[in-house]
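All protein chains but one are shown at their positions in the complex.
Residue numbering begins at 1 within each chain, and the chains themselves are lettered A, B and C in the order written.
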Amino acid sequence: MIPLSWYLLLAAALFAVGLFGVLARKNAIAILMGVELMLNAVNINLVAFWRYLDVQAIAGHAFAVMVFAVAAAEVAVGLALVISLYRRRQTVAADQIDLLKW
Amino acid sequence: MDNWLFIGIFILVAGVFPAMPIIMFHLFGPKRSNPQKLETYECGMETVGETWVQFKVQYYIYALVFLIFDVEIVFLYPWAVAFDSLPLLGVVAGVLFIFLLADGLVYAWRKGALEWS
Amino acid sequence: MTPMQVIFIITAVATVLAAIMVVSRRNLVHAALFLVITLFGVAVNFILLDAPFLAVVQVLVYIGAIAILMIFAVMLTRNIQEDGAGEAFNKNVGMAGLVSFLVLSLLVVTLGGWSEFRALPPVANTSGAVEALGLALASADGYVLAFEVASMLLLGALVGAIFVAWPRKNENE
Partner (left out) sequence: MDPLAALGEWFLNLLAMINLPPAVGQILLYLIGVIVIATVALVITIFNTWLERKIAARLQDRVGPNRVGPWGLLQPIADALKMLTKEDTTPAGADKIAFNIAPILAVVSVLLIWAVVPFTSQWYGTRLNVAVLYIAAVGSFGVLAVLMAGWSSNNKYALLGAFRAVSQLISYEVPLLLSLLIPVLMARSMDISTIVEKQGTLLEMFVVAAPLAFLLFFISSVAEVGRTPFDLLEAESEIVAGYHIEYSGFKFGMFQAGEFMHTFTISALTAILFLGGWQGPLVEQFPILGLVYFMGKSFAVYFVTMWMRSTLPRIRIDHMQSLNWKVLVPVALVLLMLTPLVDFFTKDLGNLFSLFVGSPAELTLSVRAGALLLTNLAIMLGAIEVIRRSVKRATKARVPFPRRDEARPPIEEAA
């Protein structure tokens, strides 16, 4: 059967790839995609631990559903910011959004 | 798990079913192509510029409201399944949840974000 | 190797490869389509973990709504100049690669030597999970507070996002 560590390794790989995307991408929407990858990695971990530790404890499911809600909220507001920014500055490159930078 | 094995096989077969006639069509259909035929179909006019249209923000707003509603409705399905064992408080919690959901719609409506202009 | 392991390895490799494509493709629509493949791979993993409800929700919410919203946003903010010539990465790409590689190797080293939970616990019947979740979400000694707070969070996100994205009156487009 599949050991738990396999799932954790998959989640780790997804998390690292997502982290790279967040740190290295130039386009703000691509950064949000990286965040989504990281959130998915977290969800795999939550569900894997739920399955291997205690199926009766529903916390794994409840937290995973909360992560869905948080991801949706984050994407909605994040993309709204990107669109608003694009309308004013005609750019979606994250390193050109430096108005608050001194 | 067996159920999902069935679904997995179904996905594969469902992919093959429409792919078969398309491949057959690709192999046996007539091929008398010329560059004119492969041009973009825009009422016979020459295509000007790249394919790029500035879309209205309206499309995004609808998708946004849909996303939020989608997630909230997903929360309600387990609640509906467990309805028989819920106490009054649980039922009220669900109804309150739907009420909060409706508030978002009211805001969008009052803001005029639902108008197709 | 059992068939389950084969299925897991195939989906895991496909998921991670698609994720790498997501962060490296310059064409953002392609990146979003690869994101869909990644998300679907994660859904298959949920199935393997006996959580069909979460798998279905993953497809419904992530692929059906979030990915669609991403593609919409990409097309709304498409800029001809940035499309062809623009770089995919910013100037910190080397540093970012190093950091994420360090994180990954740390996790791999830690998890590689971990020998607990070799096999799936034999509890096969997880079909009551959806009902238990529904009960937990709406009962006072469960997650009813989290349930309502999630509703408030989503309401706030909806109001905030519409407020931000909707053009101001004095803004001439």
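For this structure, a couple of remarks:
Basically, contacts are C-beta pairs under 8 Å (C-beta built on N, C-alpha and C of every residue); 3 or more make two chains touch, one makes a residue touch a chain.
Nothing here was measured: the structure is a model prediction, and the numbers come from that model.
Taking every chain of the complex into account, the chain not shown here touches B, C. Taking the complete complex into account, residues 2-3, 5-7, 9-11, 13-15, 17-19, 21-22, 24-26, 28-33, 35, 37-43, 51, 53, 55, 58-59, 62-63, 65-66, 69-70, 73-74, 76-77, 80-84, 86, 88, 91, 94-95, 98-99, 101-102, 105, 108-109, 114-117 of chain B touch the chain not shown. Residues of chain C that touch the chain left out of view are 3, 29, 33, 36, 52-53, 56-57, 59-60, 63-65, 67-68, 71-72, 75, 127, 130.
One rule holds in what follows: only the chains that are shown with their structure count from here on.
Distance from the chain A centre to the chain B centre is 21 Å, each centre being the mean of its Cα atoms. Computed from the mean C-alpha positions, the centre of chain A lies at a distance of 6 Å from the centre of chain C. The residues of chain C that reach two or more other chains are 50, 53, 57, 61, 65-66, 69, 73, 76, 132-133, 137, 150, 154, 157-158, 161-162, 165, 167, listed in rising order. Listed for chain A are residues 65, 68-69, 72-73, 75-76, 79-80, 83, 87, each touching two or more other chains.
Across the complex, chain A meets chain B through its residues 65, 68-69, 72-73, 75-76, 79-80, 83, 87. Residues 1, 4, 50, 52, 55, 57, 59-61, 63-68, 70-72, 74-75, 77-83, 85-87, 89-91, 93-94, 96-97, 100-101, 103-104, 107-108, 111, 113 of chain B touch chain C in their complex. Listed in rising order, the residues of chain A touching chain C in the complex are 1-10, 12-21, 23-27, 29-30, 32-34, 36-37, 40, 43-44, 47-48, 50-52, 55-56, 58, 61-62, 64-66, 68-77, 79-84, 86-87, 90-95.
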